[in-house]
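One structure is given below, encoded as structure tokens.
One protein chain is absent from this view; the other protein chains keep their places.
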Amino acid sequence: MLKKLINDPFDAVDEMLEGYVDAHAGIVRLAAPRVIGRAVPAGPKVGLVVGGGSGHEPAFLGYVGPGVADAAAIGNVFAAPGADICLDAIRAASSGRGVLLAYGNYAGDVLNFDLASELAAAEGITCRTIRITDDVASAPPGHGELRRGIAGLSFVFKVAGAAAERGDDLDEVVRLAERANAACASIGVALAACEVPGAGRPTFELGADELEVGMGIHGEPGLQRGKLEPADAVVERMVGAILVDQEARRVAPGEIALLVNGLGATAYLDLYIVYRAARRRLEAAGWTVSRSFVGEYVTSLEMAGASITIMSLDDELLALLDAPARTARLSI
Amino acid sequence: MLKKLINDPFDAVDEMLEGYVDAHAGIVRLAAPRVIGRAVPAGPKVGLVVGGGSGHEPAFLGYVGPGVADAAAIGNVFAAPGADICLDAIRAASSGRGVLLAYGNYAGDVLNFDLASELAAAEGITCRTIRITDDVASAPPGHGELRRGIAGLSFVFKVAGAAAERGDDLDEVVRLAERANAACASIGVALAACEVPGAGRPTFELGADELEVGMGIHGEPGLQRGKLEPADAVVERMVGAILVDQEARRVAPGEIALLVNGLGATAYLDLYIVYRAARRRLEAAGWTVSRSFVGEYVTSLEMAGASITIMSLDDELLALLDAPARTARLSI
Amino acid sequence: MSRTLRDAILAACADLEAAREALCLLDATSGDGDHGVTMAIAARGVRAKLAQLPADEPEGVVRAAALGMAGAGGTIGAVYARGLLAVAARLHEAESEMPTVALLASAVYRAAIATGGLGAQPGDKTILDALQPLAAALADAAAANLSMPETLARADAAARQGADATADMVARVGRSARFAERSRGTIDPGAASLAIIVHALVTSALRPAGPD
Partner (left out) sequence: MSRTLRDAILAACADLEAAREALCLLDATSGDGDHGVTMAIAARGVRAKLAQLPADEPEGVVRAAALGMAGAGGTIGAVYARGLLAVAARLHEAESEMPTVALLASAVYRAAIATGGLGAQPGDKTILDALQPLAAALADAAAANLSMPETLARADAAARQGADATADMVARVGRSARFAERSRGTIDPGAASLAIIVHALVTSALRPAGPD
């Protein structure tokens, strides 16, 4: 059993939320049970709802605030929020110009958000959906719609949020969110497992000298399990997989934002070494890194490891990425 | 051996720094080997140099930038920077109005910064020093000057940096840094060890169901080793120790900033649960939490655990804490 | 039977909670390791909804269970909620509150249909691979005019066998989709939890009524 600083596992999510809204009262409030809304609701504008299971903090609650999301629907650990929570989040985010639901492409999230979207329609709230699919390890090229969402979530949230904030209409926010999603490619590597509170044991086991390239943010299996290697070699495999995918999708080297995301237990020392290796590898392949993010953006509880995300940039996406934001996670 | 995403352990710090300056080129530059300076040096103003061993990221480099420090002197992992590095940092921070050296109270840092301060004086740069001593577990009340510095570092850096940024003179910056340091009290708890790259094994061992209250950010021994308990009970012990110290120092309950700092491997889920418990406990004792920080501010590589810091606030300190800052870690 | 239904559901909740770590372990082999926790949370939710329920008519009890399951979220919360709401709808249409084998078979058949439209096919190693054999066994029992006790015993066995058979399957949908071969040899957690629930319900229903 991994050691945690929690109380009853069944209370963990609610206690976290209590702490969260107290700590960031200037930015957020508890809009409904399991729904984080902005302290000062914005609008009229397109609403942005983000959400998913807990255990990925600062996703999803850390993206609620001016410039990004209007509300986050919070599920149990690694479990999608129920449709009632999703519906409450939609209500909290709605100011009459429609709502975009942005979440990672997981069966549970799809089922619950889809149902909520139908229920919202019955209340007169138009919802659109973007399912984020940046994890190149989760399905081969050509099957992009089967892919999972990992740290690319934060880029898509930022782009969609900035578009909504400046007053774009729902079609336009959807278009930009889809562009951002299509522009993202990510891959993770896990070094050590996390544990769902109450599960009694870690989600998976890795040998003392093993890692797994391509593992998902809930411990979903990856592309290859192998021996722990120096960071440069691990990054070579990771960026290699991203570049193979870019090629398969006929994306030519260009300007990108580069995100190195810690999964939970990995030190900044390591993350910056990974960043350095990834940047060198990408630059050697002809890419230009013009925006960089290093830190914890979409975690997997206390999993050890990191993910690398690139987002291809053009003026449109860059402007949205650079637009001001004041959430607990993103302050730009 | 703990798993890390690094290359040769001897290259880890330099590779991290390479990554860091590339990732945050808008904010920082490598002013000298092992010295992070601002991308755009400021001044004339009092310079603020921070620094210490590596492995505590985002300390110290994450505090360099507008509103906080002018330069950071970066040592090897858990080893103070050599005097030559400290001197280079002083030079990078100096714009003619004197330089404040702010660091945690550790023998190695004292020796090296003191020497550098003498060498700087010979070059005509006046240096003053604040040794940060917020860890109440590291020496009993009445022996404050023996205490170590832990996450309170970030509060002292912020206050001193804001004072320097608004143009206060060196005496005034020193006075405010000393006030901030005196206003801080912290305590940590460790759940699992970190490992110095190249050491071959973790720094300490804790049983599968053990924790240690009061452990320092390099694995220095704490107050009590005990069984892992629910977060509320652990926090009770931690805040209890802080409050005993406040009483011994005759500090009456008042307005505070509350910081819950992750040591490296502990999930945000846990950190917010710790924050919730700490806040409740403090409020029950009559304290008012008016500013909150939850996240990783001063880490110990991949150590699992957290620390709690309070800083007593008055209008003077609050204004400095709230002043704008744009560093990689602090964006206010 | 409706007082019995509430008791039976409560018994199933208790059995799910007892199986928490075992179900997590199954999910860890081929998914994200949370299934036992999600089902335990669901059990709490169902118990809370039932406690709020004044009356004991079956449709209301099933609807309350559906809401309790939905509250747990996740894939499985949505799947169970959909299935149970389909059962409730069928009960609503029923002319009598008397439980018959035919009504039971029809209700579970509706649940199988309702949950079959969520992207999984039979053989994909999901809860459907326990639910569909269960529905088939009930339909067969109804056609053969079996007694309720005999029907329930067959239902129990069908769900169990369906769940066990998922061990030979390879996961193709949901979070375990990419596990492919790695998932072979382990029972699907969703199928396992359904078998636990069915067994608890059947055992409770077959238990001779005693003093309250």
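Lettered A, B and C in written order, each chain numbered from 1.
Rule of thumb we're sticking to: a residue touches a chain if its C-beta (ideal position, glycine included) is under 8 Å from a C-beta of that chain, and two chains touch if they have at least 3 such contacts.
None of the values given here were measured: they were computed from a predicted structure.
Visitor: Taking the complete complex into account, tell me which visible chains touch the one left out.
Guide: B
Visitor: Which of B:Gly96, B:Gly167, B:Gly198 or B:Pro324 sits in contact with the chain that's absent?
Guide: B:Gly198
Visitor: Quick one: which of B:Leu48, B:Ala79 or B:Ala325 touches the chain that's been left out?
Guide: Candidates B:Leu48, B:Ala79 or B:Ala325; residue touching the omitted chain: B:Ala79.
Visitor: Provide the residue numbers of chain B that touch the chain removed from this figure.
Guide: For chain B, the residues touching the absent chain are 9-10, 53, 75-85, 106-108, 111-112, 115, 138-139, 146, 195-204, 216, 218-222.
Here is the rule we use: only the chains that are shown with their structure count from here on.
Visitor: Through how few touching steps can chain B be joined to chain C?
Guide: 2
Visitor: Among the chains, which one keeps its Cα centre farthest from the Cα centre of chain A?
Guide: Computed centres place C farthest from chain A.
Visitor: If you average the CA atoms of chain B and of chain C, how many Å lie between those two points?
Guide: Once rounded, the distance between the two centres reads 53 Å.
Visitor: Taking each chain's centre as its mean C-alpha position, how far apart are chain A and chain C in Å?
Guide: For chain A versus chain C, the centre distance works out to 32 Å.
Visitor: Let me have the rounded angstrom distance from the C-alpha centre of chain A over to the C-alpha centre of chain B, please.
Guide: Inter-chain centre distance comes to 29 Å.
Visitor: Quick check on chain C: which residues sit in contact with 2+ other chains?
Guide: In chain C, no residue touches two or more other chains.
Visitor: Touching two or more other chains, which residues of chain B qualify?
Guide: Counting only residues that touch two or more other chains, chain B contributes none.
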